[in-house]
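Heads up, one of the protein chains got dropped from this complex, but the rest are sitting where they should.
Let's turn to chain A:
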Amino acid sequence: MEKKIETQVPSRRRFLQKTLSLIPLAAAGGSSIVALSAPAAESQGVSDHYVPTYFNNDEWRFILAACDRLIPSDSNGPGAVSEGVPVFIDKQMELPYGFGHLWYMHPPFASAIPELGYQSSLVPRETYRQGIKAINQHCQQQFQQPFASLGHEQQDAILHDLDAGKLTFDNVPGKLLFEQLLENTKEGYLADPLHGGNQTLASWKMIGFPGARADYQDQMNLPNQPYPLGPVSISGKRSV
């Protein structure tokens, strides 16, 4: 079991590096598709055949790069990108959620103390569209490159500034974009794979959540004992 994970991680990481390094070429080619020439990858996450529905090329490169920093692949297993989280986020943008149809979005809008909650007029689709544009403009000015082309340290520094509310833009507060992104990245990473992320159940396996098993009568009689079975998804995927 453990062994399998060990051997999978490096290959996923290789794939990920390939994905990220190839995207600029595809984007530079002006293609509307993030096309990769790599052969069918082992990863079940963001495949080279995935065509984002909502995000354009620049945005997609940002999402891939940012997700990779928020939840990287490391010795604890695959990260957000190889688990398909960018695909999850892209799909969410096409659902009522992405359009803000689950929130009360009627005017007038006004700023208020944080305790009164979400008061932005932006829905998730717009938060991403305007936020990514603003960050890339910022990165162009500072580093003459978009966010996705920066080194990890620079990317992390920008994410930390957004997180801390230190970096903000005219149309969208940096913190708002960051919260949207972090929330969706964690959702995709920890949700059932039917939504597009968590494709190998790696997060569930890592933390010890059995997924959709939903039957723990016996386990209740075994306080402080580990649950013996690995995770299963709604559609019957297993992690081993």
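The criterion applied here is as follows: contacts are C-beta pairs under 8 Å (C-beta built on N, C-alpha and C of every residue); 3 or more make two chains touch, one makes a residue touch a chain; residues count from 1.
Everything below uses one rule, namely that contacts and distances are computed from a predicted model.
Selecting from "Carbohydrate ABC transporter permease", "Predicted periplasmic lipoprotein involved in iron transport", "GMC family oxidoreductase" or "FAD linked oxidase domain protein", the unshown chain of this assembly corresponds to "GMC family oxidoreductase" (UniProt protein name). One of A:Val51, A:Ala112 or A:Ala157 touches the chain omitted from the figure, and that residue is A:Ala112. Listed here are the chain A residues that touch the chain not shown: 69-72, 74, 76-77, 79, 97, 100-106, 108, 110, 112-119, 156, 159, 163, 182, 185-187, 190-192, 194-195, 203-204, 206-212, 214-217, 219-221, 223-227, 234.
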